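Note that one protein chain of the assembly has been removed; the remaining protein chains are unaltered in position.
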Amino acid sequence: MEHTQSRPAGVARAPSGLMDGLQRWLPKLVVAPTFILIGIGIYGYMLWTGVLSFTNSSFLPSYDFVGLAQYAKLMESERWLVASRNLAIFGGLFIGICLLIGVVLAIFLDQRIRQEGAIRTIYLYPMALSMIVTGTVWRWILNPRLGLEKLMHDWGWTSFSFDWLVNSDFAIYTIVMAAVWQASGFVMALFLAGLRGVDSSIIRAARVDGASLPVIYWKIILPSLRPVFFSSVMVLAHIAIKSFDLVMAMTAGGPGYSTDLPAVFMYAHTFTRGQMGLGSASAMLMLGAILALLVPYLYSELREKRHD
Amino acid sequence: MSQLELRDIRKTYTGALDETLKGINIDIASGEFLTLVGPSGCGKSTLMNSIAGLESITGGSIVVNGRDISGMEPKDRDIAMVFQSYALYPTMSVRENIAFGLKIRGMPKEEIRQEVERVADLLQISPLLDKKPARLSGGQQQRVAMGRALARRPKIYLFDEPLSNLDAKLRVEMRTEIKKLHQRLRTTIVYVTHDQIEAMTLADRIAVLKDGELQQLGTPKEVYDTPENLFVASFMGSPSMSFIEVAIERSEAGLSVTVEGSDGRTLALPVPAYLESWAGKRVVLGIRPEHISQPDDQKTDHPMVTSGRFKVEVTEPTGPDVLAVIRLNDTDVQCRLDAEHPVNWGEEADLMFDMRKVVFFDPESEKRIRPQ
Partner (left out) sequence: MTDVIRTGFRPSRIAIYGVLLLACLVYLIPLIVMLITSFKTPMDIRTGNLLALPTDWTVVGWTKAWSEACTGVQCNGVSGYFWNSFKMTVPAVLISTLLGAFNGYVLSKWKFKGSDLMFGMLLFGCFVPFQVVLLPMAATLGKLGLANTTAGLVLVHVIYGVAFTTLFFRNYYVAIPDALVKAARLDGAGFFTIFFRILLPMSTPIFMVSLIWQFTQIWNDFLFGVVFASGDSQPITVALNNLVNTSTGVKEYNVDMAAAMIAALPTLVVYIVAGKYFIRGLTAGSVKG
């Protein structure tokens, strides 16, 4: 629907006056504040950060341009490489495991389960919690002396030992655990909604053709959930790249900087270590990573829309 | 006296490459029922929205009672519209739906009450007044939508495919009812439909639209009997007119065309004298199913009526009669046969061609060849 804004040439203006003129401008007036806020707060600031990433800003922004020096420094920084590698490990495992658990639980829950509503509620409640809360709890559960280890010892498995939280080689996996616990129920909900949307006549037809249930799921139903799969990956990747809270609450990046993620690196350098230029460069690379995921995704989404 | 004049209306949607309306000119008289027909996407809704002021036009002007209203806001145009989807306000009761426009215009409460009751009586929806639209059947919702338009007593009513969402039986009933209502109230109505039967039965005049251009404007009879071009001829009438490519031949008996059946048998059909100048050239013969039937003694004597024997390829009984398909000059041609004297497919039948009402088109311009 388009409202009358342009007036055909040569037509005298109807004598309805000021109010109508105002009415015509109202829609634009109403969205103007948001437009300005978003324009500055997202796009303006994005540019600003981009500019800072080319300067040698330290504790305060400065505008001495140093070209790509900050990016070069980033590439040489051992800590940044660890953070990037951690993101790859964390992101890969987090997305993979969440998808696996989510799909399995969704399929199982789609079998006319009694108390389905209650079960769904239980699977999904972690998503309502702050990652700081999640991190606090898991940090306690994985406590090397009093947590899981003690529980196992009390239950008779005296040789059990679990110190991943403080072991710099394994600490990143404890973060994966907590993150999967928090988000896998959500993936389940997405897939369950997708399963409910599958046309049951297709499945009836497949049964008539003699296909077995696993075959039906594997060959017919899951392929038809491709869009759900993609949007789940998008959301999970987005959570992974931005995840900061969970690391801060569980390990604060430690031991050493073995659980640093880019978001933690960016925060530490920008706000506590006085290396704003470097921090900005790392933020821009995070944006780049999201764009690399987002652009193909939006492109395929839009293309599919056009084919409808 | 014309009440609504559309003068060279043009509309290009922002961002669109083509013009959606390409200069529409129609004068509508006071109290006239004009139907606007055309295939989906030809710009009917766009034209209605433009008249109502819901879309701005990019050229031309809309004049009501001599006053140019092209730039006015919809609310100042004194035009009411009934939508295909009814567009009833879902959170309001039927009464509130009908009263909404009156309330906004500041009509006193008591007058609103009276007006709502008048309209409800007129449309026999009084028992529904306190219900929400979701609780009504499609036909009832349709009535409420009309009631909302009637309550404001506007100068002009616009109906945009108001019956398209109803099932076939209800559609016919409502059609009759709309016709009665118009005969009673004598209001000016522009009525859009893509259903040519609806257009024929309701209209004082029909405007046929295609790709944003007016193809023909005339009474139902004019449009049916003398379509201006191939498009109008094929669009109006169901089953539609058959088109056969033929060459005009001259002999001592006069002008004729020859058609060849699927078995190679030929028949010469007489054609009117006004095609004299087309002798030796190819034309498109347009013939409606009712012009080919089983021989009838009263007609066979007429010089413009001929009979021949053809093989029937397909038959489709419709109840009162049987539609049969024969092949002439390698095109399917529909005929309307008597249901009392059935012919089976594959059999041969004697068929009578009544050439008095057939039309001819120029194959180049696709326009009808007019008698001089």
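All chains are identified by letter, namely A and B, in their written order; residue positions are counted from 1 within each chain.
Throughout what follows, a residue touches a chain if its C-beta (ideal position, glycine included) is under 8 Å from a C-beta of that chain, and two chains touch if they have at least 3 such contacts.
Keep in mind it's a predicted model, so treat the numbers as computed, not measured.
Participant: For the chain left out of this view, which of A:T121, A:S161 or A:S300 touches it?
Facilitator: If we include the chain that is not displayed, A:T121 is the one touching it.
Participant: Consider the whole complex, including the chain that is not shown, and state which of A:A83, A:I97, A:M131 or A:V176 touches that chain.
Facilitator: A:M131
Participant: Can you list where chain B touches the absent chain?
Facilitator: Contacting residues on chain B, toward the hidden partner: 14, 49, 52-54, 73-75, 79-81, 83-87, 89-91, 100-101, 104-105, 148, 152.
Participant: Please identify, in ascending order, the residues of chain A that touch the omitted chain?
Facilitator: The missing chain touches chain A at positions 1-3, 5, 23, 26-28, 30-31, 33-35, 37-39, 41-46, 48-50, 52, 61, 101, 104-105, 108-113, 119, 121-134, 136-141, 143, 146-148, 150-151, 153-154, 181, 185-186, 189-190, 193, 195-196, 198-200, 203-204, 207, 213, 216, 231-232, 234-235, 238, 241-242, 244-245, 248-249, 252, 262-263, 266-267, 270-271, 276, 279-280, 282-284, 286-287, 290, 294.
The working rule: only the chains that are shown with their structure count from here on.
Participant: With centres defined as the mean C-alpha position, give me the chain A-chain B separation in Å.
Facilitator: Measuring from centre to centre gives 56 Å for this pair.
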